[in-house]
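Only a part of the assembly is drawn; its chains keep their places, and the rest are absent.
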Amino acid sequence: MANKTILQAINEALDQTMENDENIIVYGEDVGYEGGVFRTTAGLQQKYGEERVFDTPIAEAAIVGSAVGMAVNGLKPVVEMQFSGFSLPAYNQIVTHVARFRNRSRGKYHLPMVIRMPYGGGVKALEHHSESLETLYAHIPGLKLVIPSTPYDAKGLMIAAINDPDPVVFMEPKRIYRAFKQEVPDEMYEVPIGKARVVKKGNDITIIAWGALVREVEKALEITPEVDAEVIDLRTISPIDYETIINSVKKTGRVLIVHEAVKSFGPGAEIISIINEKAFLYLEAAPRRLTGFDITVPLPKGEPYFIIEPKQIANEVKNIMAFKA
Amino acid sequence: MLFDNYDPLKEQMLQILDHNGKIVNDKLEPNIKKETLIKMYETMILGRTSDEKALQFQRQGRMLTYAPNIGQEAAQVGPMAALEPQDWLVLAFREFNAMLYKGVTLEQAFLYWYGNERGSKYDDDVKVLPINVPIGSQINHAAGVAYASKLKKLDEVSIVFIGDGGTSHGEFHEGMNFAATFELPMITVIQNNHYAISTPRRKATKAKTLAQKAIAYGIPGIQVDGNDPLAMYLVVKEARERAIKGLGPTLIEAVTYRIGPHTTSDNPKLYREDSEVEEWIKKDPIIRFKKYLIDKKIWTEKKDEELHEKTKKFVLDTFKHVEESGNVELEEIFNYTYEKMTPNLIEQMNNYKDYLAKEGENNGE
């Protein structure tokens, strides 16, 4: 047991699984020699050699497409997209192949692979370095989409993702890569994919978030002590854990979804729709979304408007609590 | 070394067996085992017959879209004969003959074009990746397969096919460069059949040859008469040797021609002259190969007739069998999205089953 950041937790998950299974290989742009621009893969090349941990040409379709071939031929590739905004050149491979090889071959081939990508804003970055593109992956059948919000989950979910027989897109909330530490067990363990985490139990309202926003929700609740909120960290965006959501909503009757992805046709919409389908009669207020605006994430001098702050969450919580049917 | 002697920049093209079935380069005539030669020929006849029948079936409304290979048999069978059983075949979509040679059954091959995913579930020991429709993307898959072979120090290579049109795609570039950079045991065969649907090869790139694209990756590239099974065999044999030695990938441009339509939904008369097609019919790979085999006393006209007869029957019987397979089961379309069906999918399937129980079959209108 030691205190670790999310970054360290992911690094440890990669290290321990690689130690355990020589079929796991790790590669991407700058992930090898220097250990990644965020240093998430630091030390791995030194330990496992250049054949298992390596730098690639700048060619995202090749990174993902080659992983498809490797997985078919017995490896378990864990590849990195340097930023989620740069996963788009690989989008064709991900949608047309990664998500479909099992179905296309009726199970003859399946792809145990992980596509890691730092995501989200709030780090004062250049364009394409701040996107939250959950929807693009959650909407595609055959993919799983996982996002940790704590060091403990980061390690356990990464190990689960690597062990998963299906391909997993693993988005890492870069804003909190190093933001805080948490006790993380030394040994390997899995946090199950497809299960949300109830961060805090409560009876008044269900607040659903993931990634960096979970902490912001917690901060918001500090300034709204009058509200007894239940907080759900979704952890797996797809396939979504509707049981946990629905059970909570049946209890609270009120819902707020908080995400940084742009609003329209975004991930929150699916959650609201599921709640409508499965708990409509329990709703005491219109479910609401607090999300990124429907714009391109602004450059740093405009980004503060875009970033969701705890006060905004608190404000929405109060609005929903005030809703009278 | 073959690849040094044929320089695509000088437009030198390797040919061993000319279109009259004459050996024009006897120093290079490969020493292929008799059984292999016969398997090559039989596969070509099976491929050709299947194509012809499939086109017929389609006109009769019994087959869906189908992409025939007529004229391109040597470009596929030559390479496959040069490989070893442990090697991998990574498909584009116009490699019917290559698939058959490598052990995909005719039934599977037909079933795919008949519209059933089971047609891509090849037998366990058949190291073939499913037909790959998104142009160019298969190159990256082949590179990955080859990376694994290299990492695990296995004595195996990947061969990947692509069309002339496909070489313009970004995925071709990325995959070739990836394979070259890591010196992977991969062989890329461009079937330059001169058309990408209606778009002629000359409109796809200003490069005089497609083989010269190899230079961008620092690897050998060679132009070969793609209708010459011996030349195609030889060049892949050497490419395989390079690959196994750790010297990396090779790019082979097989110069051939698509005698038939792009697919059964295509009308080539809209965009090309009959005279052009006729010129290429004269270069038919099967005719020249048959002459060669007969000259070598490996084959006779009588055997040929028997083979045609037998093959026709086999194709008809197999297709009949495929036709009888009907629609897939409902479970089948849900079962393979993930290893285990998610609660969401189970629910969707069950709701639909309830609906069907209530309302009867869905005919998709």
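Which chain is which? They are A and B, in the order written, and residues in each are numbered from 1.
Here is the rule we use: a residue touches a chain if its C-beta (ideal position, glycine included) is under 8 Å from a C-beta of that chain, and two chains touch if they have at least 3 such contacts.
Everything numeric here is computed off the predicted structure, so don't read it as measured data.
The assembly described by this file has a subunit formula of A x2, B x2.
Here is the rule we use: only the chains that are shown with their structure count from here on.
For this pair, chain A with chain B, the centres built from the Cα atoms lie 40 Å apart. On chain A, the positions that touch chain B within their shared complex are 25, 51-52, 56-57, 59, 61-62, 64-75, 77, 89, 92-93, 96-97, 101-110, 141-142, 144, 165-166, 194, 239-240, 242-243. Note for the complex: chain B touches chain A at residues 88, 90, 117-118, 120-122, 124, 129-130, 132-134, 137, 139-149, 151-152, 158, 170-171, 173-175, 177-178, 181, 332, 335-339, 342-344.
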